[in-house]
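Of the protein chains in this complex, one is absent; all others appear in place.
Think of it as A and B in the order they're written, each chain with its own count starting at 1.
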Amino acid sequence: MAESDALDDTGRREFLVKVTSVVGGAGAAAACLPFVASMNPSADLLAKANTEVDLSGIPEGGMHTVAWQGKPVFVLHRSEEQIKAMNLSNGGLDPEPDKQRVKQPEWLVVIGVCTHMGCVPNKEGPGWTCHCHGSQYDDSGRILRGPAPKNLEVPPYRFVAANKIIIGQA
Amino acid sequence: MANKIIQWIDRRFPLTSFVKHELTGYPTPRNLSYWWNFGFLAGIVLTLQVVTGIFLAMHYKPDASVAFDSIQHIMRDVNYGWLLRFMHSTGASAFFLVIYIHMARTLYYGSYRAPRELMWWTGQGLLLLLMATAFMGYLLPWGQMSFWGATVITNLFRATPFIGDQVVVWLRGDYAVGDDTLTRFFALHYLFPFLIIAGVVVHLVALHTVRSSNPSGIDLADKDNIPFHPYFTSKDFFGLGVFLIAYFTVVFFFPHSMIEAENNIPANPMVTPNHIVPEWYFLPFYAILRSVPNMVGGVAAMFLSVMIFAFMPFLDRSRIPGGARYRPVYRVLFFIFMLDILVLGYVGYYPPTSQTIAIGQVATFYYFGSFLLLPFISKAEDQWLFKKGLPPNIIALIESEAIEKRILPQRRRRGDIT
Partner (left out) sequence: MNKFIAVLVLHCFISPAWAEEAKLEKIQVDTSVLAVERGVDTFMNACHGCHSLKYVHYRDLAGFGVNKDKISAWRGDSTLDAAMTSLMSDDAAMQSFGKIPPDLSMMTKAREGGNSYLYSYLIGYYLTPEGMTSNHVFPETKMPDALGMSGATDPAQRSEVQAKAHDIVSFLSWAADPHEAERLTLGYYVIGYLIILTLLLYNVMLAVWSKIK
């Protein structure tokens, strides 16, 4: 009699300890979430997640670099010849038709961060050259030569007026 | 697998024997009451403060021109920044509450007496570090109360003999509390908790040498000791649950009660608020400062009022074990002393009037008097109790424990027990 009681007690105790450990562990894990979340970008930074660009000031053939989420974005006003040249090929190492990379062919909008190691490429002649490791991009931001594996990324953007875009909103 | 890993470690580091010695095998008096939970709770609050503090420091800027703004940034824009900040500001009060109860328990049960003097003194050092940390942390929000609190407290050091004014300027790094003061207070506010952790380690090593005291005040024989784990781990965790309910009730529902209204106004060196009060945990000491009409005397009295606790092991002359449990006079003294601290806190909270000054002076007088008269009172109580005869249950307890301690080595030698 006494023995079975003792056994029951042990079983009950072990069960209780298990349940409590699970409940307590879940709570401790949940308590970590606010701490982790606090290291994510704060609300004031998220509010700067969109950048408005006025295109009227960019001459044909000219390029403006604007900051979007702390990164440079190249806005290139392409001429007829440049557009034609870009439509002739699908680029090099990472083939992609030019049409898929633009919303309106005269405006190219790409993130100016080399897809290799994150340097900012320079506009040199036709296309861009990254001086860190020598990657070369064409006027559609497509990788032609060098260690970079991918084309320059196209950020989400949309035209809100004929000559105004918002980067950050698709 | 787990066993193999532990074996691997054990060959290189005494993990199992450490856990056994300090936790699963660590003998703890079985009669500890809930008042013995507060040391563990103090460790938990320290951890909470360090962790929330580190995450707050990722967003806070210790520069007088933007410090207040960065607090608003934390409160409004940082994800869960309000939670981190309220946990930290409430945690400061929780820390003092827990520590004061921990100290009151030590005083009531006479746990400061031999052989635990070093525990009491390391605890005293920890209290001073805690006070310094809290005081410097209070400047960081750079509100009106922060600024003027720091101004008043650094001015206390004017009472230093001969070089008072230089010391004040040296502490501030400026002629008034300013940007340099803020930056150094931030650096030290981040450093001191690690000194506290080091102090806690010393405190714990001392504890595991002399073992826990217990309500009877008698060092118990082996039969009355039980392993710390699982008995006191389960009890400590239950106490932690109760503590967290109280703590988070304040954090979520009354967090602003821990932040003075004036501290929501940015620091302005040109305008002093009408009524400067320190945080509640400094009030009794602040009242003592104000009760002495002379500046140097007041500062000296305030420092002494904190430091005088260190003399307790010498002041208590009684031969009866423990604290208030078997000593009616000491018990009465203890409760009047607690009441006296509350009176001082009340006086410290209100602006000085002739009435509160008078009450404060009486309370200050009693505060020091109870320490200074303790040697004589405890001696007299001791003689009276021995003449009257101790209560039979304590005599029985002392005798049975003595017998137990005498037989035990014999039984161990015979091989009855291991």
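Everything below uses one rule, namely that a residue touches a chain if its C-beta (ideal position, glycine included) is under 8 Å from a C-beta of that chain, and two chains touch if they have at least 3 such contacts.
The structure presented is a predicted model; accordingly, all values stated were derived computationally and were not measured.
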The omitted chain touches A, B
Hey, which of A:Leu16, A:Val36 or A:Ala161 is the one touching the hidden chain?
-> A:Leu16
Taking the entire complex into account, which one of B:Lys235, B:Arg290 or B:Arg327 touches the absent chain?
-> B:Lys235
Which of these, B:Pro161, B:Pro351, B:Gly389 or B:Pro409, touches the one chain of the complex that we don't see?
-> B:Pro351
Among listed residues B:Val19, B:Val167 or B:Ile226, the absent chain is touched only by B:Ile226
Out of B:His21, B:Arg76, B:His208 or B:Arg319, only one touches the absent chain, namely B:Arg76
Per the touch rule stated above, chain A touches the missing chain via residues 9, 12-13, 16-17, 19-20, 23-24, 27, 43-44, 47-48
On chain B, residues whose C-beta touches the chain left out of the figure | 30, 35, 69, 72, 75-76, 82-83, 86, 93, 97, 100-101, 104, 108, 226, 230-231, 234-235, 237-238, 240-242, 244-245, 248-249, 251-259, 261-262, 264-265, 275, 280, 338, 342, 345-346, 349-351
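One rule holds for everything that comes next: only the chains that are shown with their structure count from here on.
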Using CA atom averages as chain centres, what separation in Å is found between chain A and chain B?
-> 50
For the chain B and chain A complex, residues of the former touching the latter = 51, 55, 58-59, 73, 76-81, 83-84, 237
Mind pulling up the chain A residues that touch chain B in the complex?
-> 24, 34-35, 37-40, 42-45
